[in-house]
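Before I ask anything, let me first share the structure, which is written out below as structure tokens.
All protein chains of the complex are present and in place, except for one that has been dropped.
As written, the chains take the letters A, B and C, and residue 1 is the first residue of each chain.
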């Protein structure tokens, strides 16, 4: 019998991508879609790409929760907490693609999101999970905090270096570039085509809310408080994140040690590819899939390890990883519904 | 037992797209890849997107034919005929994505391709097949001429109007726009990024080799010789064709008759969507899938029927339709391996 | 002494482009900018590209009119008529980049814009002027109706064929593709980057308000009522229009006659280039300039003349042509401030 899944916030970009992927998941039946803005309308009225493939009408949240075993939430921050409470009460699994449960420290959450935790008890139960790094903690849990897009690219790209203590941790620089879907479906001047096309710049320099999330993961992996300098840029493509990350190598660490750390860590991972020496990670090779490609470069002139990590922000950075997490907590094969081959162009 | 398939010309764009789709086909095992230019190299060396997913080494054609039940050919014109002969001799099915078998008239072929038929007997056996229009003729045949990308968009968009005799056939105008993958993987100044980006123009105005192919189909459907004015344009996107087609409505033909003709014709087709009144076909809604979206517009001021037809040139216009044809001649469900959901962005 | 110019609606795209061009006009001093939405703000706050080059603060319309000899209006339809009245009263020249004065027939205006003329007496005085076609009528007039972008590309591309009676006029088809700046600065879902990028479709099929404007010009040139089928498309580039136009050649008209008509008509025009046989007009060659490139193609198989006409929608299709018209009515060299060399990439 198939797992019944609901997508709350189905007409946002992450929600629509979840629908796309769930429609082809062999073990899932999509039972309900919700959208505050478009309640009563068909998903295919909002996105004509779904015409004939998913013409479900958006219903309200409570109905949706009733109809499902697993609830995916793609909501602005602050709205997931009450929904999680309702799901737990009704015995549903809850996977949050938003930010509500990502930060474990209420202090940090309050600092970056200007509000306290509303349901601290659920935060204790929620597990923040990049499966390749934290899957052990996620078996059978009821609430998953699905990682943000930038933090996923950074965590996967930095984990082996941090875990194996290969780099100094007081000067981690993360220069990330994201496709425009990362900014969501809402209209802004910045994402108006003529303003965004043939343009490029950083934004929220040193102030992006994904900063504490990245630091939380690295600190866990490194066993000490690690701070990072994180600068995101808006890239004129639809999808994909490339994070170019600069790390000071510890004295005596060799190129071979670096490579071994990465290859060992990801030897059995279907969704992470550590590229061979000489290759460079390019977002085009992971688009539309749950893959993360990582390339390793050492600038021996300055003793710098440069890690390039790339994912599709909508898949591994959102909907795909959420499904991977669902597979994990529901006891399915982790790659169920995610055997996607990236288009070569 | 799975069908064994070989892709000849696997490192060209159509070939690579075939590999992408065949890797997820439930009834097919990809047994061999060939590439003259890259023999001895892995597909994933040429397209790193395939790393870990298809690292097959390109072998030579004869070996590949030996290893397979079905052979897909993605070759420049002139090279499919001898390969088809070899396949028939060895009892293999042959699906040609190139131009060799598309034109039934040797005279026309010679005029547009400057060479005669080399194997006229195979031409008699070959069936040109847009499945939605000609599937009856394709059951169990050994050689399929898979239609060109522009002709597919035109044929599907015009068939109901022609078959039902709704339009004048002496003034058919087809203004098509194609993504750059249509020009192939080979390097040209026109497809050099800075020359192609932020640029737009027609090419081969009135002289494109797909013209006689379109005319052949329309003439068959209309039961008389039909000529068209066909102008392709190079569109700065990777994928997709939009054909905007202008037809003089016959006296007295109503909007309702037009709509009924289209809806009836495609009522049971999974891969053709006739959009509702007021909607306009957009290539973004069919990308990466085997879909064809058609919108109908009547300019009553001038008595003109405007049909907009859009496909993904690499899928319904090449690899996807080839698989649909393979499914057809092998007795599989026509949509096997082709249940693709277009990404909304 | 320099001519004092004001730009009303300076923060829209046409207005900002006018400012860009006027800043380098040798005979013009930009004395005032207006913007209803941004009154009191600097232009460079809205468009940082102008920082240090034009930091003028947007003031109100009446002040601006007082400060200037010539007033350029870039306003939504309906707002230019009262402003024109004020300008005439104060003895200013008025150049309207909007639609208010383009249609000479109040009946047609009412049909397409759902409102009557408010100031019919000014309409009598206003001259609609593509300079290459109508400059004789514009010398010294007080009110110029600056043509729309699509109509400019169509009029220049079709004029020689119509004037010289080379084509049938009952089946004129105009398939136009425009860059996204044509849709203006206002936010819409259609022009949201991820919706617009890697996408393509027609819009307002057979219903665009530029249709009667095109017909008015062709009818004047042809000396009889001419109707057209006009379909605009949204092209994923910032700037540029390509109009591919299909005309039935009259019996016996030769290729040479067609070419001669075009070359003769435009022999002395700096801003129109009739390309040689074999060349194809491409928007990249006219971008950022006041040029119109025209290529001529004859499909002898169907007796069709295909004219490709391309302009920069923001320059020759708006701000550049407005300056050309200002030069004309102020007695300056027509090309003053418009000697722009298109970037090759």
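Methods note: contacts are C-beta pairs under 8 Å (C-beta built on N, C-alpha and C of every residue); 3 or more make two chains touch, one makes a residue touch a chain.
Everything numeric in this text was worked out from a predicted model, so none of it was measured.
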Residue of B:2, B:137, B:192 or B:224 in touch with the missing chain, whole complex considered: B:192
Missing-partner contacts on subunit B, residue numbers: 13, 179-181, 185, 187-189, 191-194, 196-198, 236-238
Hidden partner interface residues of subunit C, rising order: 13, 16-17, 20, 23-24, 47-54, 181, 198, 238-239, 273, 275, 279, 282, 284-286, 288, 293, 314, 339, 341-345
Interface with the undisplayed chain - residues on subunit A: 171, 173, 175, 177, 194-195, 197-203, 205-206, 211, 227-229, 231, 233, 235-240, 242, 244, 246, 248, 280-284, 287, 295, 297-299, 301-302, 304, 306, 308, 310, 345
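Going forward, only the chains that are shown with their structure count from here on.
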Chain nearest the overall Cα centroid: B
Label of the chain whose CA centroid is most distant from the centroid of subunit C: A
Inter-chain centre distance, subunit A versus subunit C - centres from mean C-alpha coordinates, in Å: 46
Numbers and ranges of subunit A residues touching at least 2 other chains: 13, 181, 198, 238
